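Sharing a structure here in structure tokens format.
Heads up, one of the protein chains got dropped from this complex, but the rest are sitting where they should.
Let's turn to chain A:
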């Protein structure tokens, strides 16, 4: 007689992960998640040991964004769980589907201030799309199925599942009926396409305002088709970069605080904004009351709560952008508007003829962009280098530019690049970082070393917290406060300590050869690029100012 093998909660977790096509997870073990790590032994899921739970969360985010799938991270109770929070908040702000599994102290100990006990379920309320705490083993399978469904349904986002240790060890007695799926409870109203077409046909100066929702909706092709067929000039948010073909002659670049002059002026002068998957973020609008003051608004979004949140829509088209946008393709009579903006783009084109021998960060990023293979995935951290990358690099898809847009989280770039590289092993992945940001998750160099993840790190090094220093110079009378990083470690020595090939360059004459060496190198590479600490990001729309009143240098 053969005995049927018992299925524990821990084993069930990996069974459900495999049923959802999960091949890779990122995590860090600890006491309250040991039964899950024991079950990992017998599963086909590959686990990547990160060196901090925040690194695990960001690797899951990078994995999800680069591959267009769900990222999964694991952490133990207490500090392990709290260390995930920044990554979950980042995923919530940028609508990234992540499932986070946390171990919890046994149910009998919950609420007793047990060792490594924290109410992560309570903490998760503000930083996840939804969360669960499983207190009955026979709920676990249903909850895990719901977690994946909720992470991907509608506006995507992170979901946390907190599993007490005794539930991980318990034997499953009742299986979940997998055919009973969640229903999308929001019944979206039928869109008034005719009203939108009427606005389009009346418009003389329309602008297509493209956001991160385009990539999330898998609607890049439809948005490009709309932009090509209508000839409508387009602008992009930070997270929307890559959605519009950068070679489209009517594409004006990024708008907002560090947007191009042409993009910001065009939006301010527009009489119609066709907003696709964007949310009028404050970094985009500048002074909201003065943003695109004469424009009507057609707003496409999957999230009802984004309609009329910061700017009233004249026509709201809720639902699937991929299905809805093609209905609006029409001939527009806007030749004069196109020509004016094309001329403005030529007049205000970026210049890279920076004087002197020092390396000009925009030029080095432009060089990397020109030399990197097609379908390269670039991640960034947060600060000046992030804005320079957004301004001076070109991306052929939004999944090829991963940046912490909503939350603006320093420390994002390195672990996100690791996740991206693991999800796309055959593509080049470059992490553009700053000397402030890279230190925030520098321990992930150990993850690169352990798994020989061939990420290329480009460190734009000005020995400063450059963006804060820029603002202190411009808006706080030059009273520099806690932004000097001149005592940074020797980054080449640091990378070398993790067996990562590393090089530092200081002169513009070294740039091309160094970039080629980096891109040609088979394994991980760390390129430290020393730049002038006084360089600022231009243009800049000062806080609470209309977007057409940008500063272009001092």
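Keep in mind that, in the parts below, a contact is a pair of C-beta atoms (placed from the backbone, for glycine too) under 8 Å apart; a residue touches a chain by one contact, two chains touch by 3 or more; residues count from 1.
By our rule, contacts and distances are computed from a predicted model.
This complex has a chain not shown, and the name its UniProt record holds, of "Zinc-finger domain-containing protein", "ABC-2 type transport system ATP-binding protein", "Outer membrane protein with beta-barrel domain" or "Acetolactate synthase 2 small subunit", is "Acetolactate synthase 2 small subunit". In the complete assembly, the contact with the undisplayed chain comes from A:126, out of A:108, A:126 or A:480.
Among A:69, A:304 or A:327, only A:304 touches the chain that is left out of the view. The set of chain A residues touching the chain not shown comprises 121-122, 125-126, 129-130, 132-133, 150, 185-186, 303-305, 307-309.
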